[in-house]
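I'd like to ask you about the structure that follows.
For this view, one protein chain was removed and the others were kept in their places.
== subunit A ==
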Amino acid sequence: MTDSDVDRYLDRLFDGLAGTGGVGRRALVEVEDHLRTSVAERVDHGMSHEDAERSAVASFGDVRMVARRLRAGHRQARRAAAASSAWLVVALACAAAAASVLLTVADRLWEAARGPSWGDCVASSPCDVAGETGYLLPIGVTLAVVSAVLLVSRHLLQRRARVATSARRLPVLLAVLCALLTPVLLTSFGGDPVTVNSAVVGANGPGLFMTVVASAVTAAASIAAIGWALLAQRRRANA
């Protein structure tokens, strides 16, 4: 039994889409549905089955061109998603850095309000509050403005279809990155997270409390992001 024109076309498209994974499999199913529908419609209009297959394949276009466009679209979309993801990551990194710096400024001001007898002024250096907040505050504000500009401009450009959405796996990647970075940052200064935090934000001030709260929020957000991504992946697989 010889292959029909449609079968031969699909075989050649299958070869042309090798290595494209799920994207290629989905395209093959769509193209097959299209060609079978097209053939059935032509037969309904009085064509012989052989002529209908030949005509449907010809209307669809050269198989190498179709495969090339599908592959190129796949590559372009991956690059666009990577650029969009990088844009979002930079914006979020600026927002996180801004929050960190502004929290430090708030901590220093709070400690200064407690008076000059504050015990760990050498470790967390709140003795020169004016000097420290004087250079930290502009940095924090600048980072916050840069982050806001990046997030708003990305959102506006996305609405105008100038920027792609970020990669689907980005939340999971970010969660894993945060989960890996947190212990590194907490232990790289001296090994003991409590000692490190005491040195950085003061053992008795609100800084340690804020660090613990921020860590808990980050951990909860990471777990929620991973759970959400896994659920979304399962929904797509079941669809």
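Methods note: contacts are C-beta pairs under 8 Å (C-beta built on N, C-alpha and C of every residue); 3 or more make two chains touch, one makes a residue touch a chain; residues count from 1.
Convention: contacts and distances are computed from a predicted model.
So one subunit is absent here. Using its UniProt record, which name fits best from "Transcription regulator PadR N-terminal domain-containing protein", "Spermidine/putrescine import ATP-binding protein PotA", "Branched-chain amino acid ABC transporter permease" or "Acyl-CoA dehydrogenase"?
Options "Transcription regulator PadR N-terminal domain-containing protein", "Spermidine/putrescine import ATP-binding protein PotA", "Branched-chain amino acid ABC transporter permease" or "Acyl-CoA dehydrogenase" narrow down to "Transcription regulator PadR N-terminal domain-containing protein" for the missing chain.
Sort through A:His49, A:Arg69, A:Arg114 or A:Arg169 and give me the one touching the missing partner chain.
Checking the options A:His49, A:Arg69, A:Arg114 or A:Arg169, the one contacting the hidden chain is A:Arg69.
What residue numbers in subunit A mark contact with the hidden partner chain?
Residues in contact with the chain left out: 23, 26-27, 29-34, 36-38, 59-63, 65-66, 69-70, 72-74, 76-77, 80-81, 158-161, 164-165, 239.
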